[in-house]
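One structure is given below, encoded as structure tokens.
Shown here: the complex without one of its protein chains, the others still in place.
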Amino acid sequence: MEKALTTIKMPMKKIEAIIKPFKLTDVREALLELGIQGMTVCEVKGFGRQKGHTEIYRGSEYTVDFLPKTKLEIIVTNEQVEPAIETIIKAARTGKIGDGKIFISNVEDAVRIRTEERSDKAI
Amino acid sequence: MEKALTTIKMPMKKIEAIIKPFKLTDVREALLELGIQGMTVCEVKGFGRQKGHTEIYRGSEYTVDFLPKTKLEIIVTNEQVEPAIETIIKAARTGKIGDGKIFISNVEDAVRIRTEERSDKAI
Amino acid sequence: MEKALTTIKMPMKKIEAIIKPFKLTDVREALLELGIQGMTVCEVKGFGRQKGHTEIYRGSEYTVDFLPKTKLEIIVTNEQVEPAIETIIKAARTGKIGDGKIFISNVEDAVRIRTEERSDKAI
Amino acid sequence: MKSARVKTLLAGVFLQAVTQGVLFAQTTPAMSQLQAAPPNAPAAATALTVVPADNAWILISSALVLMMTAPGLILFYGGLVRGKNVLGTMMHSLILMAMVSVLWMVFGYSMSFGDGNAFIGNPMQYWMLNGVGGVPNGDYAPTIPHQSFMLFQMMFAIITPALISGAIAERMKFKAFLLFTFLWMVVVYFPICHMVWGKGGLMNYALGGKIPVLDFAGGTVVHISSGISALVCAFVLGKRMGYPREPMPPHNVVYSLIGTGLLWVGWFGFNAGSALNAGKLATSTFAATHFSAVGAALSWTFIEWLSKGKPSVLGAASGMVAGLATITPASGFVTVPMAFCIGLTGGVVCYYAVTKVKARFAYDDSLDVFGVHCVGSVVGMLLLGLAANAGVNEAIASVSIDGHKLSCVGSIAQFVAQFKGVLITLAWSALASMVILKIVQASVGLRVEEDEESLGLDLSQHGESAYND
Amino acid sequence: MKSARVKTLLAGVFLQAVTQGVLFAQTTPAMSQLQAAPPNAPAAATALTVVPADNAWILISSALVLMMTAPGLILFYGGLVRGKNVLGTMMHSLILMAMVSVLWMVFGYSMSFGDGNAFIGNPMQYWMLNGVGGVPNGDYAPTIPHQSFMLFQMMFAIITPALISGAIAERMKFKAFLLFTFLWMVVVYFPICHMVWGKGGLMNYALGGKIPVLDFAGGTVVHISSGISALVCAFVLGKRMGYPREPMPPHNVVYSLIGTGLLWVGWFGFNAGSALNAGKLATSTFAATHFSAVGAALSWTFIEWLSKGKPSVLGAASGMVAGLATITPASGFVTVPMAFCIGLTGGVVCYYAVTKVKARFAYDDSLDVFGVHCVGSVVGMLLLGLAANAGVNEAIASVSIDGHKLSCVGSIAQFVAQFKGVLITLAWSALASMVILKIVQASVGLRVEEDEESLGLDLSQHGESAYND
Partner (left out) sequence: MKSARVKTLLAGVFLQAVTQGVLFAQTTPAMSQLQAAPPNAPAAATALTVVPADNAWILISSALVLMMTAPGLILFYGGLVRGKNVLGTMMHSLILMAMVSVLWMVFGYSMSFGDGNAFIGNPMQYWMLNGVGGVPNGDYAPTIPHQSFMLFQMMFAIITPALISGAIAERMKFKAFLLFTFLWMVVVYFPICHMVWGKGGLMNYALGGKIPVLDFAGGTVVHISSGISALVCAFVLGKRMGYPREPMPPHNVVYSLIGTGLLWVGWFGFNAGSALNAGKLATSTFAATHFSAVGAALSWTFIEWLSKGKPSVLGAASGMVAGLATITPASGFVTVPMAFCIGLTGGVVCYYAVTKVKARFAYDDSLDVFGVHCVGSVVGMLLLGLAANAGVNEAIASVSIDGHKLSCVGSIAQFVAQFKGVLITLAWSALASMVILKIVQASVGLRVEEDEESLGLDLSQHGESAYND
């Protein structure tokens, strides 16, 4: 097993996309059309160039710097990476500041818990 | 420091496991038995082959595609990877669709904030 | 494009810092001073050496092992890694158990959705 | 700079308060004499005495009706919207508790219940509630202080425009909402209230009206007027961004269920308080109210179970509210089994209005004000025409309209009278609402900007968010 | 297809409604005459007149008792379950507001309060509430409309099975719940209600019973009957999946605390309303109710503080509810310091029932219906046997049972009588519940599927989720 892990030549990538929450449905549908059938989503708070806002409670003003964002994690095969990135950009873009980022990194292996399938068969 | 970082030959892996929420206790206990003493957990929503469900509010039907899942992140040394994967599979499996996935990737370094210890001493 | 991706020699790192929630403001401000202008934050639950606590509801005792933590994800260029780590340690440290960890890993590429800028221009 | 102006303003208000205070203090003996024999009271009015039991009942009923607005309706509505709009939605009702009360004090009560013509009362008669004191008004409620009657009626005036706010939820400018409801009260509520319940009102069978319309607790005045106006609002404002493609499920159904419970309990004050005394009519109204809610809860639940496969909890709650709205006009005139049947019918008809009719005509009446309140009360008004029962309320056995004696007991003739009442209310409210909306649109604008809508009303209109960690 | 059938059904209901409406309208004069001298009224009953003050008090008390169910109990229970079951849990109580009311209208009131034998009233006497009108029923409440008495008692009939739902939370099929509560009302509630409060009932010391049991506001009828049935349910249904290994903490303790506040306030209507008039007995009952809640809140809080190291807020709230359940049967018969002591005792005993007894016998009475309501009211019933005080309620100084005069004032003899009342209620309720559960299990099945249970009742039974973003 240990061996199996090292001999696989990193066939998959992890795409992490931080987008505006109300774009989630659009992005999901666009990825589905592309043939990507799985993803994991997390509510996060983002800090960046996009300005926050001020809230006032009984005269005390609070600057809220963190804005609600949605983070998608999608594990894809190498070939799917660029099409997926393009799709996400198209679906998530409003052209306004704060549209978000996409980060790409390596994944060494994947396992489907139900079947113990490995690697790209697992995703 | 910069040097220290590059000379370490990636001794650790990050295991990300997406499981059914009600399996968390089982998985945690099983990992603990294995000697893994730390992990970080996040509530996420998952989209995959497992079917969602329909909700109806006053005649408007909504298809809920995202299902509640729990994501575990565990940083382990190289030797712990395979035993940890096996343990997670055993504890998290129900055999039904939607049991989840495990992804493995490299971690370059780790730091314990309290002590500034590095690498595998930090985990 | 595929080519572009492979020719870039991993110029960025991802810093994941798990800290005590009430330290978030301090850490954010310290990083901002360092010139880091973006980050993504997620509420997580952590399990580690720090003891949990017991809750009692009508005589039933529950041990709560998972403690609320905050996870920061910051994508930085290689040169920013060490200063960022030092800054986080300084701002997040209380010296008590449970102060948290920092994990560093490689990021292959980054994209700014709004402009389609890539790599370190995107962060 | 701004605050300087405010200070001057406030200094003025304060001064006025103090002077008025002295003024009132000095004139009081005179005023209280005045109350003892108000110009508009019949000679015999001096003999009217307060019955403490009736007064206790009306005061507590008034409190219950205010409770229907807050926390009842604010929870019912607040739970149904998305979390980013919950405060804005609740604010709609809360601010009306203040704004409508002021209108009511200054001229609203007088426009509604003052003497006047068939359409409107004299706004000066009870200007600033002058003359509305401890002595009963024999025309309206001979055993409680006139002031108690005024308070009880005020609570109705508050909740009516608050109901409309469900149709415009999640997208209307706060300023526009204020201007709209201000105009709506003056042009729709006060006139219709006068027509139906005011002395000499067109449809007030008991006090000199021309059309013998029965409306015990506000089917026309409260539910139809607001419900049809809500529909007009939904059409004029247009749909929420993303509706119906994007799912907009209730952000907290629990809130809506708490609201339902409080509405049901408060409705006892609303309907049974409308008996204006604590006698057996209050009891039978209380009973009719309860059993209609019961009937509609069951019919809505089971029809949904049959057609959608599952009985939803929000469905049961919606049925309850529908049954309460349906029985409101009829509550003081029908037997318990009849109230139950009216409720059963109301539940079914409202269910179809909310599911089929709304889908068919594709309007975004966000919280179903039209489908529940207007449709329900129309059902109640019409069935009442057939079912009004002199055994329950002997006052309807023989009424005099235009010098003729006639009976308002259930019959085809009474059905026709009810139908007229419904039509007048529908037509007047719809027309006036349309005009008012155009005025508001032209002046301050109706909808928030797209950015503001997607950010949510809580932040964009009020600078707050409901939930923080 | 299905909906076609529904439409036919509804058309039938509607037609019936209209015809009944006409029918009732025509027969009304006769009916109201009937009410003036119902066949079952003693000759002197024609002299009974309604006292508006008492009627106002009973109407508001009725509203308060309904408020106990919703939003009181739905919040108390809803907060204690997990978030995926909150709507299903609230629905249990909500649907009973509708279902029990219908039973009550059709034959339930008559089975409970109609004339009959020692065990059950004649279900036809007040069939469809015929004859229950504005004239007081001298046997039960001589100063309020018979209808007011019927309404007040109905609110008790609603909350009793709603209490049971706490024991079967998070795992029972909705269909099974409906069938179970239907049968339970007929076989357990109506008979026990008749035995304790109905004319001629076995334990009704005032109206011809054989055992002089004191139960002012429903220790046996409401809390013991439901509490012991809840225990039987818990045993027959079995534990929730994962219980007790998996933690199942309350998903929102705030809801439960709101519920506690509303229950306490509503309980004033429950107990002090049971005086059936607004005199000094209502006051002393109100006081006893309050001070028992106070006593139990303190004893539960401090015993937990001592034994667990921390005084929990849910503990204080549980103590309050325990104190209220404990004093219910005794509230109209004891002094304030005595009520306080009864509360103190109730708090301690219920605390041990909920912590030690439940753990020892390992049943999953999910929301502690048995430990709080049954155990509490047993304590109250028994202590009442020692503490009943003719200075508080002179009616008990001398009662006649089987032609013998005797006193119900606190004594060993009265303690024994109370004990008998408790035993009869426990035995009958437990036995009948067991049989009913077997019937339900054999017909529609009791529990949801494992998948449905882990998904939660909200989605699996009702197709909704309480919280959406």
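The first chain written gets the first letter, and so on, giving A, B, C, D and E; residue counts start at 1 in each chain.
In the analysis below, a residue touches a chain if its C-beta (ideal position, glycine included) is under 8 Å from a C-beta of that chain, and two chains touch if they have at least 3 such contacts.
All values derive from a computational prediction rather than experimental measurement.
Every shown chain touched by the omitted chain in the complete complex is listed here: A, C, D, E. Touch with the chain that is not drawn comes from one residue among E:Asn252, E:Ser377 or E:Thr425, which is E:Asn252. The chain omitted from view is touched by exactly one of E:Gly83, E:Gly138, E:Gly208 or E:Pro244, namely E:Gly83.
When the missing chain is restored to the complex, the residue among D:Gly116, D:Pro145 or D:Gly279 that touches it is D:Pro145.
What chain D contributes to its contact with the hidden chain is residues 2-3, 6, 10, 13-14, 16-18, 20-22, 24-25, 27-29, 31-32, 50-53, 55-56, 59-60, 62-63, 66-67, 69-72, 74-75, 78, 86-88, 90-91, 94-95, 97-99, 101-102, 105, 128-129, 133-134, 144-145, 147-148, 150-151, 154, 174, 252, 255, 258, 458, 461-469.
Remark: the residues of chain E touching the chain excluded from display are 51-54, 56-57, 60, 64, 82-83, 249-254, 257-258, 260-262, 264-265, 268-269, 272, 277-280, 282-284, 286-287, 290-291, 293-295, 297-299, 301, 303, 306-314, 316-317, 320, 334-338, 340-342, 344-345, 348, 383, 386-392, 409-410. Residues of chain A in touch with the missing chain: 55-60, 62, 64.
Everything below uses one rule, namely that only the chains that are shown with their structure count from here on.
Counting only chains that touch, the fewest steps needed to get from chain A to chain C is 1. Using the average of C-alpha coordinates as each chain's centre, E ends up farthest from chain A. Fitting chain D to chain E on C-alpha positions gives a rotation angle of 120 degrees, to the nearest 5.
Chain D has its Cα centroid 49 Å from the Cα centroid of chain A. In this assembly, the C-alpha centroid of chain B lies 55 Å from the C-alpha centroid of chain D.
Of all residues in chain D, those touching 2 or more other chains are 249-250, 308, 310, 312, 314, listed in ascending order.
Looking at chain B, residues 42, 55-57, 105-106 sit in touch with two or more other chains. Here the touching chains pair up as A-B, A-C, A-D, B-C, B-D, B-E, C-E, D-E.
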